[in-house]
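All protein chains but one are shown at their positions in the complex.
Letters are used for the chains, namely A and B, taken in the order the chains are written, and counting of residues starts over at 1 for each.
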Amino acid sequence: MITKDISQSVVKKDHVDKVAGQLPYISDVKMEDMLYGVLFRSPIAYGKVLSIQYPTLPEGYHVIGAEHIPGGNFVKILVPDQPIFANEWVNYIGEPIFMLVGKELKVLYQLLDEVEVEFEEHEATYTLDDAIGKMTDVMATHEFGESLQSIEKIEQEAYQIIEEEYETGYQEHVYLEPQGMLGIYQEDKIQVQGSMQCLYYIKNALISALACDDDEVRVIQSPTGGGFGGKEDFPSMMACHVAIAAQVVKKPVMLLFDRSEDLVVTTKRHPSKIKYKTALDKEGNILSMSTEVFLDGGANTGLSPVVLQRALLNSAGVYKIPHYHAKGYVLKTNTVPNGAFRGFGAPQSFAGIESHMGHLARIAGKDPLEYKRRYLVKQGDPTITNGRFRDPVFMEDMIEDLLETMKYRETKEEFTRFNQQSPRYKKGIGTSLFLHGCGFTGSGERDHIKATVKLLKTKEDKVLVKISNSDMGQGIFTTLSKIVAQELNVPYEEILFPYPDTKDVPDSGPTVASRTTMIVGKLLERAARRLKEQWQSGAEQEIVEHYVHEEMIPWDEKTFSGDAYPAYSWGVNMVEVEVDSLTGNVQLGEIHASFDIGKAIDERIVKGQIDGGMAQGLAYGFMEKMTSKQGKIQQRSITDYGPPTSMDIVHIESKLYDNPYAGGPYGAKGVGELTLIGGAPAVQSAIEDALAVSFYQIPITPEVIIESLEKREGEAVDKI
Amino acid sequence: MVTKTVDSYHFDKLEETIAKLNEEDCTIIAGGTDVMVLHKSRRGVAPKIAGPVVFIDHLSELKQTYLAEGNLHIGACCTYGEMLEHSLIPSVFKKAIREVAAPAIRNRGTIGGNICNASPAGDMLPLLYIFNAKLVLRSFLGDRIVEIHDFIQGPRRIARQQNELLVEVILPDVVDEESTYLVFEKIANRQADAISKVSFAGLLQVKDGKVADARFAFGAVGPTMVRSLEIEKKLLAKGYPLRAEVLEEVVADFSSVINPIDDQRSTAYYRETVALKLLRYFLTSKELS
């Protein structure tokens, strides 16, 4: 079909196969002679491998270890500190030491049990607090903003100084499809297939590990059952494992994770600690603020330095704070490495700043929303890195509109009455205001990614989209095809978008950072426009388009100044909760949300991103709890971790504000990550409103609530 | 590497099943929702169950629910789903069943399985305790009837002899739900597919302004359900609404018998605090005459 307005929804390209269950995910693939791999993992958090005793291997069973790696024994991400097989030092529980490969999983598991490894254990750093205490293993740090001397001067003259510490916990992706990767050996070449977000990250990791040429490795994305960042950096490691094994045994090698293995060893959202020091005048106005962000990187650097950048860039939220200073660190701990997760550092920062602003409002005796609005950034305002919010900012309109839709004031009054009469259940309403910088931070797109897209027109006049981005459920097969179809003015069904294969797609960059629709979509829009101009029916044609950098205030990573992002998406969430003061359980009430994402490429797909992202964001605030004890993840099942079920989530009333961005296709900006960010802070603010208690952490579990309520009751008794 | 084949039995009749149990120590599988997880292997491999297995959930003798002499008999292999639809099952049980996992589990899991799994967080157990459930254990020698609190000895420890099968659960003198204040509360990390962090079942009857019957059981706050006949007895004939000092004494008594632990699901502090809050709320929130 040809739609008049691109936002009009169409049936998704992969809908039919997915509903019927016949689309083969990697665990559905079987090959002749295929072997399985299982990893022997470190049982200790930090120490030296002294000796390994392998059991006697039956015929056809192999040990694959560091000695089989032709290239460097590390997964290439930013820093070469992540071993493929840890053959000397182990840095966390679950770190792969070697892999056993063979035909029967049952035999492999049994062999794994018979392995004996002797370690020399060393004293490990288990928690972020330990790491902050030592400050010895700093994996990355940045500092920017107003000088501390001038802030000190302001503080000395201030009416009061408010210092707060805020903590956020782990978040686990729980993509429904556990991680899986298949390595295939073919005449001196290696092919890797699997569940992934970033084909070229994997390809580059393979070239480095296999020390081979570009044309000797090939990466193909399998249908991917959810990613959320969890399949951004982690699959590179698994790809190295299966590729090395396949090269040694010259057979296909499949590595599939169990859910419990996946929960324990794959990357998670960084736990964080954020410290705020804010100077206020007598009326509660902010005079200055300095923020310190600490991220728990886990055992390897991974993507953490970039996560820290985003955390810092968002540390002042959507506010214009006078005299702002920020500093941040990624610290090493001997725990599972943390990595990418939808939002990439921003959810921690927004939870923190929204919480802090809410508390400052209470100190000033103001309604939190009213207080926050006084500091909202406007078009033309500087960012905290001295960039500019160049495009229109509709936050005020969005807030006003939501206040009216949800009858904010009446609801608040109604809740006050309800709470006075109800001893057990307490209702509250909370708001969060947030943004998300679309695309890579700073000049990443220009200097590191350099995206290239290709459109291929066949003799039959079918158009194929050739890019390296993954559809992991978010729907780019559909949205990007729509952009191309709209530009070419052909029915959307005629655009073909096969699963990407590095053999025939250029590197259009990774599927991360809310960049695919905006950056890659824009390149495809341009490519389609050119194809249309040059269209020759019956001829095979190829159009290649490269990234063009938009002129902004130049980004300087050293000084952390300039425009960090080309564009921002915006959001407002308003959430009602009912808290059971007897048990601390929280039930969601009405939820309203408003977003400015430029322009929706497909309204239904965007709604899917909103509902799914908000469910994850809300649950991050009060439900999903993962802890590590002596370096060991404690929640080893989905139930113990507790992502929301259909009964935990309620209908979400959402709205979109058209605010087309010239740099995006049809005006579109990023969506995916934005939708998660506001959930947790809105829930916190609603719980605080219901109970009239301040919290300094997420998730605000029933345990946290009961402890606070008991403490308050104890204090009340003490006063009598 | 030879892997032993698991023998398994699937008899048409209960009698034959009982006879086999007398010959061999078997792993009994009713719905299998606990056994399959308990013995789970890693992906792609059947669970590791040592010794022979006997399947029982198809036995119609174990699926009967009926009233006899005022007692409610529930077949051990009645699934949660079946109980939910049965008119004789007390509504407070149905409330508890609706909070068990999710429909797919409720279609397999059985009441007998929930009892024999003897989890400190077993969803049916607090109510079964306060309903004074008796269990019928059958062997080739005949039936033996045991009180549920004698049968469950600790986490996954039960007083079943190798040759016995739990065939029936009896709820004696089923209380009239109209005139009795009955409460079940399951506290967990989410609304479905969750394991109790604390659970509470309470029963209270008040006649002529005095407590005529009071029973309480707590789940997930100790190795087995916590119920104390001694504490319950103290409440009998006390005026209702309870005087503050009576209430405080009961709460204090329970506080000394509840001994929860910290684990991956919750904290000891939370479990104890909430258990006592639920008790206090139960004893004060309702006007009864």
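Keep in mind that, in the parts below, a contact is a pair of C-beta atoms (placed from the backbone, for glycine too) under 8 Å apart; a residue touches a chain by one contact, two chains touch by 3 or more.
Criterion: contacts and distances are computed from a predicted model.
The subunit not displayed here is recorded in UniProt as "(2Fe-2S)-binding protein", chosen from "histidine kinase", "(2Fe-2S)-binding protein", "Sugar ABC transporter permease" or "Deoxyribose-phosphate aldolase". When the omitted chain is restored, the residue from A:L108, A:I353, A:L369 or A:I652 that touches it is A:I652. Among B:V6, B:A159, B:V174 or B:A212, only B:V6 touches the chain that is left out of the view.
Considering the full assembly, A:Q22 is the residue among A:Q22, A:T56 or A:Q156 that touches the omitted chain.
The chain not shown here is touched by just one of A:M472, A:A527 or A:L656, and that residue is A:M472.
Only one residue in the set A:L78, A:V544, A:I638 or A:V693 touches the chain that does not appear here, and it is A:I638.
Residues 5-6, 8, 10, 29, 31-33, 35-37, 40, 43-44, 46-47, 49, 53, 55, 57-58, 81, 98, 101-105, 107-108, 191-193 are the ones on subunit B that touch the missing chain.
If you put the missing chain back, the residues of subunit A touching it would be 9, 11-12, 14-25, 27-28, 173-178, 223-228, 258-259, 472-475, 604-605, 607-608, 611-616, 637-639, 643-647, 649, 651-652.
The rule is simple: only the chains that are shown with their structure count from here on.
Here the spacing of subunit A and subunit B, counted between their Cα centres, is 42 Å.
Interface of subunit B with subunit A (complex): residues 1, 3, 41-45, 102, 185, 187, 189-195, 197-198, 264-267, 269-270, 273-274, 277-278, 281, 285.
The part of subunit A that touches subunit B in the complex is made up of residues 36, 38, 58, 105-107, 109-110, 256-258, 261, 424, 582-585, 623, 625, 627, 634-636, 638-640, 642, 644-648, 701-703, 706-707, 710.
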